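Quick one: the structure is below, and I'll ask about it shortly.
Only one protein chain is missing; all other protein chains are in place.
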Amino acid sequence: MERLSDLWLASGLYQMSWGQAVMIAVCLGLLYLAVARRFEPLLLVTIGFGGILSNLPGAEIATGNGLLHLTYVVGIETGAFPLIIFMGVGAMTDFGPMLANPKTLFLGAAAQFGIFATLLGALGLSALGWFDFSLQQAAAIGIIGGADGPTAIYVAGKLAPELLGAIAVAAYSYMALVPLIQPPIMRALTTARERAIEMRQLRTVSRVERIVFPLLLVLLVGLMLPAAAPLLGMFCFGNLMRECGVVERLSDTTRNALINIVTIFLGLAVGSKLAADAFLVPSTLGILVLGMAAFAVGTATGVLMAKLMNLLTREPINPLIGAAGVSAVPMAARVANRVGQEANPHNYLLMHAMGPNVAGVIGSAVAAGVLILLAGE
Amino acid sequence: MERLSDLWLASGLYQMSWGQAVMIAVCLGLLYLAVARRFEPLLLVTIGFGGILSNLPGAEIATGNGLLHLTYVVGIETGAFPLIIFMGVGAMTDFGPMLANPKTLFLGAAAQFGIFATLLGALGLSALGWFDFSLQQAAAIGIIGGADGPTAIYVAGKLAPELLGAIAVAAYSYMALVPLIQPPIMRALTTARERAIEMRQLRTVSRVERIVFPLLLVLLVGLMLPAAAPLLGMFCFGNLMRECGVVERLSDTTRNALINIVTIFLGLAVGSKLAADAFLVPSTLGILVLGMAAFAVGTATGVLMAKLMNLLTREPINPLIGAAGVSAVPMAARVANRVGQEANPHNYLLMHAMGPNVAGVIGSAVAAGVLILLAGE
Amino acid sequence: MERLSDLWLASGLYQMSWGQAVMIAVCLGLLYLAVARRFEPLLLVTIGFGGILSNLPGAEIATGNGLLHLTYVVGIETGAFPLIIFMGVGAMTDFGPMLANPKTLFLGAAAQFGIFATLLGALGLSALGWFDFSLQQAAAIGIIGGADGPTAIYVAGKLAPELLGAIAVAAYSYMALVPLIQPPIMRALTTARERAIEMRQLRTVSRVERIVFPLLLVLLVGLMLPAAAPLLGMFCFGNLMRECGVVERLSDTTRNALINIVTIFLGLAVGSKLAADAFLVPSTLGILVLGMAAFAVGTATGVLMAKLMNLLTREPINPLIGAAGVSAVPMAARVANRVGQEANPHNYLLMHAMGPNVAGVIGSAVAAGVLILLAGE
Amino acid sequence: MNPILQGVELMLAGMGTVFAFLTLLVLSTLLMSRLVLRFAPDAVVPPPGADAHGPTEDEVAAIAAAVAHHRGRGP
Amino acid sequence: MNPILQGVELMLAGMGTVFAFLTLLVLSTLLMSRLVLRFAPDAVVPPPGADAHGPTEDEVAAIAAAVAHHRGRGP
Partner (left out) sequence: MNPILQGVELMLAGMGTVFAFLTLLVLSTLLMSRLVLRFAPDAVVPPPGADAHGPTEDEVAAIAAAVAHHRGRGP
């Protein structure tokens, strides 16, 4: 009899709180979006399932010596997982289009305004008394506008680990929603004629340029802003392995087995931050709203920057590719291409949009460095 | 001269005990069975070699800062390795046959009787004064009857780490011996006519059912028995990655590179528990005898349950597939198929036996949860 | 304004020392050699890039909680990375040629004289007052003559971690330079007629011999010199997985995904020891000079041993294959083949040179065991 | 308490839980299948892994077979 | 200090740094490309991965396509 009562007291049914039930429903929703709608499935499947496990009362997977908590401590508190993912992303990134037209880097710079506007917005909402975000927390929320998962997790892990779950969910969800968020903004800020602009075909980029570029980038970031050097350094390392052509077996493993393994555990570890008591708080709502604003503002400033450049330089730029400057690789570049083809069916913007797209990765890593340096501590 | 004597004093020849020599011979025997007879080679090659390394005196690989000991601490004490293997097993498991005929889950339940009978047996032998097993130890020995390697290692790591070496060796050895252990019991408990029963072809299972099932299972286990949630949660996570169809690259890495890497280190770490002073004790003999009994009893109760179900339900069940309820995937299902074909050459039981086979995995994970919850501490 | 000054004070430009600038140039040189000249690219690309990251002031990647420092602590201080690499090398090694002609093991023994001569040389330079190497340091420098990366890193990590960066760079650089270092010595010590000697074709080696050999080797090393058992044990484990034929999936992962992943992090971790303050010291110059001497002496004694064996045994040995006894697998064997073909275009020494080549791996692991045992502490 | 009694109690609790759990699982699986087949029937069942990038092992094997077949009957 | 002011300051420093950094990167990339194309022009641009061992996924796909093509027009 006593055994039966032990079993009952230890059961999830007995121990579950309303919050945990809600969070499980939320996680099932994330899984639905990932599987049925293909919303960033690599991360939302793993985060969503990790979130379910973390809200099973009594399972203690996301606390103490539970696997997900240990994974969080080992992989995210140290920064190791986002850095390794960034290395893998580097090993998948083709800088060719950007090297063929380096001016597009400015678009990647402009789109980072979303980060800082959101930071200000978070501080403003706190000044209004609606929320109570510290400077660190506001900076971590702003980085959602970087539209770059590993960067957001890295920064949130450093500046506001208590918000990491909501920030990661917002970042990946909005990256998946880019095809819905961006087009209205892009259309509102451009004329049909601007959207129809055809761009000159990109020149071929030599192998040596591709090899030298990651070295140039890491040295420049080391000289200018060492706080961004871990992120961009690992990114450049992955890219150098990809381009140098003599370590193909390492590069292949980096962008396959290694990034896959780390993605699984990163997702589970992020999921461990979706426990009800940490996630079902008012600030999560603020983060979701502000994150959406971050994407919208970044999209707008990217497009406006392209229009500004058209005023200043001779060679025409289709302003749609400015929206790809937020990053969200490669989704935002595809969106630019699609919206461009609506205006002009002969318009192939994909390659042109890849330049600002990868520039946005660099831009938000630089912004991350500034935030860690100046808002940290 | 002094150097020579240092070398001699440090040599294995000088330091080796009889026990270590015996254990090296035992490990060579395991390697022989693995290589020449293909007895569970993935685990017995790695465990056997780890056992040799652990019995080389002076090498200190399995103690202090030695690689095998560190691997044990990091991977088995934390439970990480068996859980990751279980995730990989989930990514390899096809629940289709079970979903097509869920009644076969009862066979997977009945076969777990082997676990608890063995637990009682271990306590009985202790009451007789032949051995001195505590309740925790008896529970860890019983789990051998789960016929599931990672579950056995996980439970033994929690309840009786001092017996882990013997329990893992027994579990994998008897899983390899299933084709010898089960058929006599299966024939003894069935008539030729029963063995000849043909079963109705299984219906097709839809993709949505396959995707929903792991979620259903993890939620049910979370509500009913959170102590089993780590094991079954990781299992369901692997299976969801497999079935959802949108994270094929993660699923592929999980069931290849990741499970292979973890298997290598799991085997070496288990091997570190085969050091002579821990393994060459009377209790090991008890574990080997009791483990054999566990397999036999589980086989018998699985078959008997199938016969009972034939009395109660209309659709006929070939009682041989009850034996597959112990798990030992996929060996036990193949044995059921083979014994069935002896009685009726047109009898293809393999798919029908896969249902109870994977049900046995769930059943022993549930049993593991009960044991950890009630016998733990 | 204050923010601007913070940014400037935190910049690399402000903080960089001359030493760091020099080390970055050195690392760029290593990368150039790796990429343009294909000098041991797998290690020199990863070490070189790790070295750049470690010399970016303010990035703090190679100190404190930085990723490279954590990697060093986890992977090199414990010895885990070199041991896992050695397992992977074992899974790639074909002992066939050596088993067909075991006498060639003596060549692998003789070439280890380079290790001990260099050790003496380091102590001699210290007695002269030019450097100040302790016995431990001299032993770690000597192991460069083993011409085997993981062995050198393993020994240096145990005996002289402060020299690990220079030792690893010297070891891999000279392994890449083997085609330049060895031929003059080989030609100087042999006559054209000796170099033209054709060797008898090797017999076929049976599968059972291949399986038994790694077991024989690990037991022998366990009995004779347990201090070498971690290195040779993991090597034999990898080789057993390769040869036994029943764990092909583990063997495949070991020599692909696993060794690639560990190589990446090993290289970065070694790179973390290339920080200017540790590397730009006079002793590095000594290590580079002594390391070169180690390769030269080992080459010479390997060749001379082959000539001695020709005096004592009937079956002729081409003395060029003695040079392959230093290891530097498979470069040194290719060099022997090439020099042999210069003297006699019909001379195919490659397979014959693979015997001493892998024997050299065993020989230097044995030497490593002696050094760790007698020079350690 | 007598360890044997403890064992018996554990056996009863254990087998009880195992059967209770699997009974519930049978029932909820049957219910789930019924609901899925009613509300989300998928006419064609794409095999798991159909979304995988690149050819699968089976496909490569099929290619190999095709080539072998072709060569076998070639001139 | 007023947090809003802090935020504005951070925004100015941040966007300033981002633009300064990327401007420098544009300039040095243009310079680098010019130097490379002058001093190290490589006529043929081997695609990255050309040194990889074994057929790539694309090649395998090409094989599959070739076989399919062949079979499609076969007798």
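As written, the chain order gives the labels A, B, C, D and E, with residue 1 at the start of each chain.
Quick note on the criterion: a residue touches a chain if its C-beta (ideal position, glycine included) is under 8 Å from a C-beta of that chain, and two chains touch if they have at least 3 such contacts.
All of these numbers come straight from a predicted model, not from anything done at the bench.
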| item | value |
| --- | --- |
| Which residue of C:33, C:76, C:109 or C:354 touches the chain not shown here | C:109 |
| Contact residue for the chain not shown (choose from C:21, C:74, C:135 or C:289) | C:135 |
| Contact with the hidden chain (one of C:16, C:61 or C:246) | C:246 |
| Residue touching the undisplayed chain, where the options are C:144, C:303 or C:362 | C:362 |
| Interface with the undisplayed chain - residues on chain C | 99, 102-103, 105-106, 108-109, 112-113, 115-117, 119-120, 123-124, 126-127, 135, 138-139, 204-210, 212-213, 216-217, 220-221, 224-225, 242-243, 245-246, 248-249, 251-252, 359, 362-363, 366-367, 369-371, 374-375 |
| Chain not shown, touching residues in chain B | 3-4, 7 |
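Definition applied: only the chains that are shown with their structure count from here on.
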| item | value |
| --- | --- |
| Least hop count linking chain B to chain D through chains in contact | 1 |
| Copy pair chain B, chain C: interface residue numbering same or different (half cut) | different |
| Chain whose average C-alpha position is farthest from chain C's own | D |
| Averaged-CA centre spacing for the pair chain B and chain A, given as whole angstrom | 41 |
| Between chain E and chain B, distance of the C-alpha-averaged centres to the nearest whole Å | 48 |
| Junction residues of chain B - those touching two or more other chains | 224-225, 245-246, 249, 252, 257, 370, 374 |
| For chain D, residues that touch 2 or more chains besides their own | 10, 13, 17, 53 |
